[in-house]
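As you look at this complex, bear in mind that one protein chain is not there, while each of the others sits in place.
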Amino acid sequence: MSVDAATVRHIAKLARIAVSDEEVAALEPELNNILGWIEQLQEVDVTGVQPMTAVIPNTLRMRQDVVNDGGIRDDVLANAPVAEHGFFAVPKVIE
Amino acid sequence: MSNLTDLSIAAIRDGVRDGSFTAREVAEGFIANVEKGRSLNAYVVETPEHALAAADAADQARTSDDLKPLSGVPIGMKDLFATKGVQTTAGSNMLGGFKPVYESTVSRKLWDAGAGMLGKLNMDEFAMGSSNETSAYGPVISPWRRNDGGNAPLAPGGSSGGSASAVAARLCPGATGTDTGGSIRQPAAFVGISGIKPTYGRCSRWGVVAFASSLDQAGPMARDVRDCAIMLEAMSGFDPKDSTSLDMPVPNWEAALSSDIRGKRIGIPREYRIDGIPEEIGRVWDEGIERMRDAGAEIVEVSLPHTKYALPTYYIIAPAEASSNLARYDGVRYGLRGTSDGGIDGMYQATRHDGFGSEVKRRIMIGTYVLSAGFYDAYFNQAQKVRALIARDFERVFNEVDLILTPTAPSAAFALGDKSSDPLAMYLNDVFAVPASLAGLPAMSVPAGLDGQGLPLGLQLIGRPFDEQGVLNAGLALEERSGFTHRPKAWW
Partner (left out) sequence: MSSYRIHGATGEWEVVIGLEVHAQVVSNAKLFSGAATEFGAEPNQQVSLVDAAMPGMLPVLNEECVRQAVRTGMALNAQINAWSRFDRKNYFYPDLPQGYQISQLYHPIVGEGVIEVLLDDKDESTAKQIGIERIHLEQDAGKMLHDQHPSYSYVDLNRSGVALMEIVSKPDMRSPEEAGAYVRKLRSILRYVGSCDGNMEQGSMRADVNVSVRKPGQPFGTRTETKNVNSVRFIMAAIEYEANRQVEVLEEGGTVVQETRLFDPDKGETRSLRSKEEAHDYRYFPDPDLLPVELSDAFLDECRETLPELPDAKRHRYEQELGLSAYNASVLTADVTTARWFEELLAATGKAGPEIGKAASNWVISDLFGALNRLGRDITDSPVSPKQGADLLGLVADGTLSGTLAKQVFEIMLETGQDPGRIVEERGLKQTSDTGAIDKVIAEIMAANEDKVAEYRGGKDKLFGFFVGQTMKAMAGKANPQVVNELLKKALG
């Protein structure tokens, strides 16, 4: 599988990364190089193999249903680029 | 007392305890070294006040006989660990100026154990890199130089390059590192120090900026095996805030440290003898095998047939997880916000264009691609299956042997700029480190010799899950027999 410039733009759009024409031109061969290399995995016979879910045998623990967090609005907003009236503010979204 | 900065963590701890010197003297010595060593670019933030406060607390504790395991020991903290009130950027412009309101579990544990912080250590951006050249703060320079008279600045390895350089140059006696696909072991090998990545789940990931969640593990980097054991003991432990944390007691690794490995079976994987790597790597490996035999271990040739697929597997899984983990850097709640007149999507795209460096963008793109519609099964799911096969290889081999011995990296340190233009060549640096990461196994690098240009080479020991003790003990046996005392000559 190989990617063309349009695919590079599409992936960049999915990842929300702006790309200039030069960046696309640079990325296209780089990505193809890497994707071509990982392609070799296709030759591994994985019949009957379950995809790995936990690298070390371990079971999920669950938390109790207790409220022990929150009420820290100042902390939550402390590093915000723009915060107003207790909200994060972002460029207006038109729905 | 300038030689205090040559002491190991164990020696500093013991010296403070028995009153040979004060913790403040130690901290001041290292703070002076940090200042002198600025040209190495190892620290991105210096926090002498933190180190001094911990030192004073240690000196106080000594008078009241209340010393803790790391009282008097100042350390360096990789900038991937969130430190409360101290800038934490993961080496990225994206987090420029970010001051967490929280402390990572690992750093909290270290402070609770009495350690102080000399500063935040430079690293590859979001831990993506093997040379520390992807940092937004510029590359870290290795304190080592080739003995050929050329003074080409060398890479300290990555992503924990700041940690490696700082420990090797005595800018701290020990440092934290994180290892996703070799980021503790490879830099440790490049600068002639020790570093251990414990079993996945030993160290909490809470408060550690995520790269690839199923692989990320914190661990110590220090000048010898004992120091690694001491630090790892303080860093490890169950954390209910990390769902993948191991709910197991932390063994007393230092107390049980022993270089007596008689009767241990050590596997030498055939597939790690790959073409095109310097002959010196093979030589150091063979010497290591001899030393293990000399220490009474039984050497067994073993096979890990899926080894060659580990790196491509890693370069699917790690970017896939990263593409998702790094989606939170969107300019909304913290960090950089790019400007654009293209509405919310324009803001996202500008933020992520300006905030991320090219290697991070490359990996996000790869990760996004392999997860995208139609490719999930061919790439990600296939990779998770191959990953299972790689883990199975180890499982089978560990029925026969107790440990595996391999080279840590396929080369000695290279010059800055040598590989940064070729991502694939850079990725190959982790060819020996990545398999153990994929299987979540404890693995350690210890210095084992020098190459023809006088640069350090490391050997890697891989153990069974939870057997950090076995890894440390074999590392100690190797360390004792290698007698590696080389250190870079200060030029900085």
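Read from first to last, the chains carry the letters A and B; within each, the first residue is number 1.
Definition applied: contacts are C-beta pairs under 8 Å (C-beta built on N, C-alpha and C of every residue); 3 or more make two chains touch, one makes a residue touch a chain.
Nothing here was measured: the structure is a model prediction, and the numbers come from that model.
Chemist: Just to verify: which one of B:I344, B:A378 or B:L424 makes contact with the chain not shown?
Modeler: Residue touching the chain left out of view: B:I344.
Chemist: Considering the whole complex, which of B:S213, B:Q453, B:Q469 or B:S482 touches the chain not shown?
Modeler: B:S213
Chemist: Which listed residue (B:E321, B:D451 or B:D467) would be found touching the missing chain in the intact complex?
Modeler: Residue touching the absent chain, from the options given: B:E321.
Chemist: Contact with the hidden chain only, please: which chain B residues?
Modeler: Touch with the absent chain occurs at residues 81-82, 88, 90, 95, 98, 100-102, 104, 205-210, 212-214, 240-244, 320-321, 323-324, 326-328, 330, 332-334, 344-345, 348, 368, 371-373, 376, 380.
Chemist: Just checking the interface: what residues of chain A touch the absent partner chain?
Modeler: 10, 13-14, 16, 53-54, 58-73, 75-77, 82, 84-95
The rule is short, and it goes like this: only the chains that are shown with their structure count from here on.
Chemist: What part of chain A is in contact with chain B in the complex they form?
Modeler: 1, 3, 7-8, 11-19, 27, 30-31, 33-35, 37-42, 44, 46, 49-52, 54-58, 60-61, 63, 72, 75-76, 78-82, 88, 90-94
Chemist: Going by the contact rule at the top, pick out the chain B residues touching chain A in the complex.
Modeler: 97-99, 101, 199-201, 214-215, 240, 243-244, 246-247, 306, 309, 312-313, 315-316, 323, 330-337, 340, 343-350, 352-353, 356, 361-362, 364-366, 368-370, 372, 375, 378-379, 381-389, 391, 423-424, 438-440, 465
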